[in-house]
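Just one protein chain is left out here, and the rest sit where they should.
Our next item is chain A:
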Amino acid sequence: MSIINFIIENILTQASITIALIALLGLVLQKKSFGQIISGTFKTLLGFQVLSAGSSIIVGSLIYFGKIFTQGFGMQGIIPSIEAINGQAMNELGLGSQIAFTFLAIFIVNIVIARFTKWKYIFLTGQAILWMSTMCTAFGYFAGFRGLTLIIVGGVIGGIFAVAMPAIAQPFVRKITGSNDIALGHFCTIGYLFEAWVAKLVGDPSKSVEDVKLPKSFEFLQDTYLSVMVVMVPLYLVTAFFAGPEFGAQFSGNANYLVHAFLQAIQFVVGVYVLLSGVRLILAEIVPAFRGIAMKLVPDAIPALDCPVLFAYSPNAVIVGFITTTIGTVIAMFALPSFGLAMILPGMLTNFFAGGTAGIFGNVAGGKRGAIIGGIAHGIFITLLPALLITILNSLGFVNATATDVDTVAAALLYAWIITPLMGLF
C-alpha cells in the first residue's frame, strides 16, 4: 500500500513523468524495440521540460504586458494564445498530470464512440486534443472536480467533442470535398458553422470566391514566429508608449523603456517557439502510437484531419477568410470593452488557420459575399467567446491570456455555465 501511495503522491503528480509514462505505454503497445521505447520515453520527458521552460518565458512577458496595458489604457488587455493557456495550466497551475491523463482519456473515449456507434470519426490532430484536454482539466478543476473524476469527466466531454465536431462539420466537408472519406479535425468548428450560417443568410453560393483573382501569398506569414512577431512588437511598443517612460522604467532597468518593450515582445515569441518545440517533442512520440491503435481498432474510421486538408479545395477562400476574420477581430477588440468585457487583442495565427478554414465554409455556403460578411462575423464571434472566459481564467490564476480555439472555449463554457452550477446543487 505504501508503495502505491508513493507512486500516486510522488510520481503520478509529476507531469513530466506522467507524460513520459503515457508515451512508454504507447510505445510498448506498438511493440517497439527496447531502444526505441527508452529513447521515445525520454524524449517525451525532455519535451515536457522544454514546454515548461517556454511557458515561464511567456508568463514573464505576459505579466509585464498586463501591467503596462492596464497603466496605458486603464483596462485589461488579453492576448489570445492557447499555447500560453496550456503552458500555464501545465506548469504554473500544476495541472500537468491531470491534463496528460485527460488527453489519454479523450483518445480512449473517441475510440470507444467510433468503435461502437455510427459516428466513425477519429480525431487525429494531436495538438488540438492537447488544447481540449487543457481546457477540460482547467475548467473541470474550477467546477470542483478532482482526481480521477476530473480526468473521466474531461475525457468524456473532450471525447464527445472529438467526435461531435467533425460530425457537425461533415455536411459542409462533404460539399467541399465531394466525398465522405475524410473529416475535419480542428477545434474551431463552431466558428466555421457560425460563418457558414451567416454566409447562407447573406450570400449566394453560386458566386464563388474562387472565380476572383487574388494575390498568391502573404509573405509576412511565411514563418509562424515571424507572423507572431509582426503583431506582438507593435502591440508592446504602442502599449509601452501609452504607459509612459516613468512607468516603463521600473521594469527596464538601465535600458530605454521602449527598447525593453521591444525585447519583451520578442521574449513572448521566443516563449511560443520554445513551448511549441516542447509540444512537438511530446506529441511526436505519443500521437503515432495512439493513432495507430485507434486506426486498427476502428479500421473503417473517417480520419478527422487538421485544417489544411481543406485548403487545396479553395485557396482563395483561405486568403479571404484570413483577411475578413482579422477585420472582425479588430472590430471586436474595440467593441467588447464597451460591453464591459476585456479587450481581446487579435491573434494572428488563429486568424490565419481558423479564419482561412472558416472562409472555405463561408464560400461554400454563401459564395463571395457570404465569405466576406461571414468572415467578419466569424472574427467577432471568435473574439467574443474567449472574452467570456476571462473572469474564470483570472480566478484560476491565468495571467493575461485566453484560449483561442472556439470549440475548446465552448467546452469550457459548458463546464462554467452548466456543470459548475449543477455541481453546486449537490
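FYI, a residue touches a chain if its C-beta (ideal position, glycine included) is under 8 Å from a C-beta of that chain, and two chains touch if they have at least 3 such contacts; residues count from 1.
The rule we apply is simple: contacts and distances are computed from a predicted model.
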Worksheet item: Given the options "Iron-sulfur cluster-binding protein", "Sarcosine oxidase subunit alpha family protein", "Amino acid/amide ABC transporter membrane protein 1, HAAT family" or "Tetratricopeptide TPR_1 repeat-containing protein", which would UniProt use as the protein name of the unshown chain?
Response: "Tetratricopeptide TPR_1 repeat-containing protein"
Worksheet item: Of the residues listed, A:Ile17, A:Ala261, A:Val309 or A:Ala358, which one is in contact with the missing chain?
Response: A:Val309
Worksheet entry | Sole residue of A:Gly94, A:Pro171 or A:Gly397 that reaches the chain not shown, by the stated touch rule | A:Pro171
Discussion item. Using the touch definition from the top, which of A:Ala128, A:Ile182 or A:Val406 touches the missing chain?
Written reply: A:Ile182
Worksheet item: Taking the full complex into account, what residues of chain A touch the chain not shown?
Response: 30, 124, 160, 164, 167-168, 170-171, 174, 177-182, 216-219, 221-222, 288, 291-292, 295-296, 299-301, 303, 305-306, 308-309, 311-313, 315, 318-319, 352, 356, 410, 414
